[in-house]
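Note that one protein chain is taken out, while the other chains of the complex remain in position.
Just so it is clear, A, B and C label the chains in written order, and each chain counts residues from 1 on its own.
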Amino acid sequence: MKSITPALIRRVIRPRQAQSYKGTYGRILIVGGNARFGGAAILSASAAVYAGGGLVSVATDRVNRDALHARLPEAMIIPYDDPAYIQLLATMDVIVIGPGLGTEAFALQLLTATFAAIRPQQTLIIDGSAITLVAQHQLTLPKAQLVWTPHQMEWQRLSGIAIAEQTPAANQFAAAKLPGTVIVKSHRTEIFTPTDAYQNPVGSAAMATGGSGDTLTGIIAAFIGQFGYHDDTILAAVYTHSAVADAVATTHYVALPSMVITELPRYMAKISTLPLDESSRH
Amino acid sequence: MKSITPALIRRVIRPRQAQSYKGTYGRILIVGGNARFGGAAILSASAAVYAGGGLVSVATDRVNRDALHARLPEAMIIPYDDPAYIQLLATMDVIVIGPGLGTEAFALQLLTATFAAIRPQQTLIIDGSAITLVAQHQLTLPKAQLVWTPHQMEWQRLSGIAIAEQTPAANQFAAAKLPGTVIVKSHRTEIFTPTDAYQNPVGSAAMATGGSGDTLTGIIAAFIGQFGYHDDTILAAVYTHSAVADAVATTHYVALPSMVITELPRYMAKISTLPLDESSRH
Amino acid sequence: MKSITPALIRRVIRPRQAQSYKGTYGRILIVGGNARFGGAAILSASAAVYAGGGLVSVATDRVNRDALHARLPEAMIIPYDDPAYIQLLATMDVIVIGPGLGTEAFALQLLTATFAAIRPQQTLIIDGSAITLVAQHQLTLPKAQLVWTPHQMEWQRLSGIAIAEQTPAANQFAAAKLPGTVIVKSHRTEIFTPTDAYQNPVGSAAMATGGSGDTLTGIIAAFIGQFGYHDDTILAAVYTHSAVADAVATTHYVALPSMVITELPRYMAKISTLPLDESSRH
Partner (left out) sequence: MKSITPALIRRVIRPRQAQSYKGTYGRILIVGGNARFGGAAILSASAAVYAGGGLVSVATDRVNRDALHARLPEAMIIPYDDPAYIQLLATMDVIVIGPGLGTEAFALQLLTATFAAIRPQQTLIIDGSAITLVAQHQLTLPKAQLVWTPHQMEWQRLSGIAIAEQTPAANQFAAAKLPGTVIVKSHRTEIFTPTDAYQNPVGSAAMATGGSGDTLTGIIAAFIGQFGYHDDTILAAVYTHSAVADAVATTHYVALPSMVITELPRYMAKISTLPLDESSRH
């Protein structure tokens, strides 16, 4: 497996071009957050905003509106059972589905409707309970730019490989059967693009806390919104999440999602202004 | 076109006079924030409070009450469908209409009622979907001190000039037909007063993120509330918004509205205490 | 008129005694915050908590619950129309009534019920619209330890003295007719105890912003809860509010209530650890 390099990160996180506007940096929709897991959608959306996504909306249970706006007035909201959801979906560049979505009947219905409506040039990041639902219901996968972000148990459900047998080779073999890129999250996260396998060299157990995975989905979405759907973009998002958490963990016993989110803009500023040839030094 | 100068900013942002009270610094009303875009009204109001507005109220959908107070207990709230709205409007010095207002039937009704009720000595800042509504419905404009804050697409709707053809000369010609001052927001924002044309020399692509425009409206409102309705006041508000964002962007990849809002009081303190003759140095 | 001295502040803000518990530092109730002015009650309660009050509760419109807890989980809440309100009132040491209360029929009813239920050993701080209601309705004043905190317009309503004629002598004459201590807020606040008249030597126009008065009520309540109902306690509270705002204003154009509230514990720590004989140096 290859390791993600700092030089790659520097190439991806470019200084912004003067002539641009918010639409330049992606229209992003986070779909998730039922009445029990609303925080997951809030964290995903917050990460998307702080990682530089241009315009971030959240489709969620309406009980989560107040908390979302109180934390993140930069985001827009639509109740995920609003008939206008499908229309809104069509205007998006990158969609995350799954954080805090749950596995109840409505979640399945929303996932199915989303799969049916998504178009090939859109990116869809499939996370959390959305992965479980795909595994349980053998859903027809949409023709779109896909990214999967299972943790080990979700990967077991999706791939059929028991956690103890999730070797890089077994994982790569299973990932190759899925369209798009698969990120198997563990203490050493592996990323399987359609052509290659990578390991994330950074990150630590300080990230082992509720909400870390949700945060990652928002970063990936923002990166694709800004830097395009490329393998490098996804690799840089995974690396950035862990690198920022490592920085937080130098002074904090746990790297909580809200801490990582707050630090994202500083880290990205630092990387984007490194000379391209010195990038390996940060 | 003229460029806005630091010396102008220093002349506008004066130290406060000892003998004053909160009413001295303006009664400001933000009208906007429907059930989907509540954050826009919250950001506009937050900017108005942090930029020094004396008393800030928000007329918004009642679903936004909790989030507004949780973020900004300094502001007051009235549901925008409350019959007392028109009465409250009459007590205001500066009104912003548009951030997150939407373009649905109720928004049009509220805009029309506001236009009908506004009086000549009041300032009305017309933003976002309120501009779109004016363009779509050929509304009769009120006799008041007007400020328009379209982004390029809204300016296309209002002026009929396609984005690609929005040259300074074309913009100035179209702006001259509108009462008041027109601020055409882009990566180099232009300001057309009734007599002159200016370009904003500061700001960067770090501001290209959801909520930047809402933030600007609150700063303009607070500046007019404190420093009066003058060309210089409006120019200083535009410049201040971008200068603060530039300061934030030295260490952050994106200059999010909530970061810019937090920094406003520090920037204004620094400017207000510069000697008048050294103002060009900041 | 006498000036409040730093030495007095130091005498009041004492280091805490080791053998104590939260009840030692006062049970405080903030009564206010209707559906339009909920922020006022939140700011008053926040100031009471951050100024060291032992146990702070808020009786307010139930629409303000979410925002209060989101900002200040340290406080407890009861809807002010809950029948248990009067019972709760009886357990309190210090009550603030008025911040954001409004002047509608229910506000008058609540004020009247509170006046009827209050007992002589309790302290009642009467602020904002509660003052206006007393002036309008010639209410019978309760036998309790009273503090009045009118701004100039409220003082005009209460005393009958037009703002332009509010000289120290006229104010003192009118204040002497009221039971308790009267604080007439202006750019140089005056405090009239039953026996003496004081002027606040600190504070600035940076405090001329919505919510400053609400913040003061919370500080007074917390100080009385901790240091007892004495003239010095009230004087120290007024001085502390302005001194903290002055510190904030050295780097901020406006000293917003939330900034002042955050800084209260630092200021009080600094004062409480000054040697008693060096107190005049801070």
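The rule is short, and it goes like this: a residue touches a chain if its C-beta (ideal position, glycine included) is under 8 Å from a C-beta of that chain, and two chains touch if they have at least 3 such contacts.
The model shown is predicted, which means the values in this text are computed figures rather than measured ones.
J.: Going by the contact rule already stated, which one of C:Tyr25, C:Phe192, C:Tyr229 or C:Tyr253 would touch the omitted chain in the full complex?
T.: C:Tyr25
J.: Check each of C:Arg11, C:Arg65 or C:Arg157 against the chain that is not shown and name the one that touches it.
T.: Of all options in C:Arg11, C:Arg65 or C:Arg157, contact with the hidden chain holds for C:Arg65.
J.: Write the list of chain A residues that the hidden chain touches.
T.: Contacting residues on chain A, toward the hidden partner: 35-40, 42-43, 46, 63-64, 66-68, 70-71, 151-152, 186-187, 204-206, 208-212, 249-254, 256-259.
J.: To test your reading of the contact rule: which positions on chain C touch the chain that is missing from view?
T.: 13, 16-22, 24-25, 49-50, 52-56, 65-70, 72-78, 264-266, 268-269, 272
Methods note: only the chains that are shown with their structure count from here on.
J.: Central chain, going by Cα centroids?
T.: Centre-most chain by C-alpha means: B.
J.: Rounded to the nearest 5 degrees, what is the angle of the rotation that puts chain A onto chain C, matching CA atoms?
T.: To map chain A onto chain C, rotate by about 180 degrees.
J.: Distance from the CA centroid of chain A to that of chain B, rounded to the nearest Å?
T.: 34
J.: Just curious, how far off is chain C from chain A if you go by their C-alpha centres, in Å?
T.: Centres of chain A and chain C (C-alpha means) sit 48 Å apart.
J.: Where in chain C do residues touch two or more other chains at once?
T.: Where chain C meets two or more other chains at a single residue, that happens at 66-67, 70.
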